[in-house]
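Omission of a single protein chain aside, the complex is shown with its protein chains in their original locations.
After this line comes subunit A, so read on.
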Amino acid sequence: MSLIHEIDYGTPASTSEKLVTLTIDGREITVPEGTSIMRAAMEAGVEVPKLCASDMMEAFGSCRLCLVEIEGRAGMPASCTTPVAPGISVSTQTQRLKDVRRGVMELYISDHPLDCLTCAANGDCELQDMAGAVGLRDVRYGYDGANHVAARNNGDININWAPKDESNPYFTFDPAKCIVCSRCVRACEEVQGTFALTISGRGFDSRVSAGMSEDFVSSECVSCGACVQACPTATLTEKSVIEIGQPEHSVVTTCAYCGVGCSFKAEMRGEELVRMVPWKDGQANRGHSCVKGRFAYGYSTHRDRILNPMIREKITDPWREVTWEEAFAHVASEFRRIQYQYGRDSVGGITSSRCTNEETYLVQKLVRAGFGNNNVDTCARVCHSPTGYGLNQTFGTSAGTQNFDSVEHTDVAVIIGANPTDGHPVFASRLKKRLRQGAKLIVIDPRRIDLVRSAHVEAAYHLPIKPGTNVAILMAMAHVIVTEGLANEAFIRERCDWSEFEDWAAFVSEPYHSPEATEAYTGVPAELVRGAARLYATGGNGAIYYGLGVTEHSQGSTTVMAIANLAMATGNIGRPGVGVNPLRGQNNVQGSCDMGSFPHELPGYRHISDDATRETFEKLWGVTLNNEPGLRIPNMLDAAVDGTFKGLYIQGEDILQSDPDTKHVAAGLGAMECVVVQDLFLNETANYAHVFLPGSTFLEKDGTFTNAERRINRVRRVMRPKNGYADWEVTQELAQAMGLDWNYSHPSEIMDEIAATTPTFALVSYDYLDEMGSVQWPCNEKAPLGSPIMHVDGFVRGKGKFIRTEYVATDERTGPRFPLLLTTGRILSHYNVGAQTRRTENVVWHPEDRLEIHPHDAEQRGIRDGDWVKLASRSGDTTLRALITDRVAPGVVYTTFHHPTTQANVITTDFSDWATNCPEYKVTAVQVSPSNGPSDWQRDYHEQARQSRRIAGKLEAAE
């Protein structure tokens, strides 16, 4: 093993198809037109010295180190800013060049501290490398003159010196070491798109500063780390590197936070993780990442992690630590007893969207082959199940249509019910880059999300809909497109069922769907809707990206179908730059759905009633499979209350916190006789568990995650599981204890089984993934390289299907008691229920959940910014602090759900999507009133949680 060194070509690749041939130091090389001489040289194997250039951003040409000579041209052009030309002959090393470069380096070094031996960047410093490369041997100038290096000059205060900024929890900024190459500034602008950094002053006085000379943590900085990665010196350095030292080997793996699925090099020293560096070859993230993936991995070694299995008789008892053997035997005998006593269908399992494909596959296999029923579900139930249903009905596959690269070809992006800068930050950066190049943006969201207006990005349209009226607004857009003759008839005739289109077109043309008619309940002025519809239909490549604001509604599935209708009607399917793209929440939501986590389907979205599919698995597993669909999570809880469901194995999910109507979840769990929770921490659900099986982190296991673009990425183990077993091993041991003959010795064997049984995965194997880096399913005989874009020559289901989507108002309505609409969301620094991120330094950015309320509504209620307020719905109430802002419209309030003490889901109701039971998180009628502290429920809950976390013989576990 060794450290993976990625080649920095100095400038980005040119996309030109025209080729140019030139000679560099006598070597002939052919490159695309527009390539810089620096990049061409690197491709020819000649590394020209450089400091201000990096291939993550455009050339800048400020350091003057990369000069070259070109035969027949005067002067010494900078190779980073000079493009290649046919037939030129370039020299990178002449006496003249050597002298100039040494002079340049001498100037740099004369204003740079000479503490290389104790510097954190020692061994990983481009300034050091360049001093070596140009043969710098002495520096004629000392620090007596003006400099940025010393705090004091001859006893006087040096006004040019600035102290270290250590405000960011993950990296430091030491201005004394800055060479003002502006790579950080450009990374923040071009790669991240935040524009938090500037260079102030000119010449010798120029310096880097965050925001308006603020410290990093108080500035606009979102801590993505792109600047740290770009910095050639120790000026911007990870605190972990300062503390530990330089890494000695690295392993490529995949982020375990969100559905973007960024690839990282985990840079290690022994089994200690030194830092995570986004991998440039990662095809989802192209060398970029956000604060979570790069920095927020500290939870993996957090002291709250539970490392030993535990058992208890009753949930009011303290936990008792046991051996793994005891735990497995206990679960096996309990589940067998329950099935004997209450019937085969009285137990089930929940797979995790945080675990690997292989682990998910095993849990559903355990349920189907071991428990002998289909009571398996996954937390995708509460987020993207309507996506699967809706896209399957209309297009024939339960997945998004594009890869992330596609956004580079988009002309009009439509964002519906998603907040990419917070939920999918790396995708947001890529989108913002495209918007800065001139693409147009339409945002449909009750709240003014950051993308509506931020640095160098402004939406052409923001349609601030009332929560719950998605279908109405999409129907109004469809109405405009059809009645104004903007539909793409040629596309529809070729790709879709024409008579279904005609039926749909007549339906949407009804006057009651017009923007003017729907304005009354969507709250969006008709002109805005018309403008947005025209722009999407006629503005070139139109791509729709949507999130949980679409799916988590009574009409979630209907909305997904309405989106698909729009894309088909405008011909925006089947090529780069267009498509329908669900932005998946958790890292492996896509994968867990693909792997047969739903109670009605086997891996690859094949219905359980299909005899041929069942037979495939029956032969392999040697069992007879039940051909009836099993229970979904909400149905399991209902059945538990009814007394017919008694045992549940939950891998890596916290349904008590993530599922709606907490009290109902608690009642369901409380009615069960054996709840098994497998997780890193004693999560909220574990308060109701009888068995706790410690889980492992993504750093501790091999496997694969599948991201929102259907990309299967490898997860590679970099350290031994602290709890002793990877999660797939725990499931396997459990299966063995229940008498199943499972003998996987490595997750690759599980993937082989998946490939052998699931046609869309036919060619996937660990060897193939190692070779390709990653592939997007379908990956089989028909698409051996995988499928970056789907429905290219026709829809998977044959003809695209237009489906009527009637708007039906949710039954969750405002009234005198609950006059406001609550909608929920997430923020950048935290992830889902926050179990991991709350156990990292990320808490500096979001120490608590706040309730956003419009100034008008706040004033009416006598609420001031920062006041404690009571938030009540017909389900329950909780308290949190108010944040007064006009981001939300009057009548709408908003909060996140990252902290268990807030318990936002005490408020949410049990209404759910008609097709999939995906809960209606995004609309709850509430009332807000001043309060002086925690509600009774919060107090009771806290006490119950404290009681149930006791471990015999140990001090209380902290939370």
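The criterion applied here is as follows: contacts are C-beta pairs under 8 Å (C-beta built on N, C-alpha and C of every residue); 3 or more make two chains touch, one makes a residue touch a chain; residues count from 1.
Following the convention adopted for this analysis, contacts and distances are computed from a predicted model.
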UniProt protein name of the chain not shown, from "Formate dehydrogenase subunit delta", "ABC transporter domain-containing protein", "Fe(3+)-transporting ATPase" or "1,2-phenylacetyl-CoA epoxidase subunit B": "Formate dehydrogenase subunit delta"
Hidden-chain contact residue, picked from the options A:A915, A:V928 or A:I951: A:A915
Touching the absent chain when the full complex is considered, from A:E325, A:E806 or A:D886: A:E806
Contact with the hidden chain (one of A:D304, A:D503 or A:D752): A:D503
Listed residues A:P629, A:G724, A:P759 or A:G794, member touching the removed chain: A:P629
Options A:T387, A:N541 or A:T558, residue touching the unrepresented chain: A:T558
Touching residues (missing chain, whole complex) on subunit A: 345, 374-375, 503, 554, 558, 599-600, 607, 609, 628-632, 635, 638-639, 641-644, 664, 667, 803-806, 808, 910, 912, 914-917
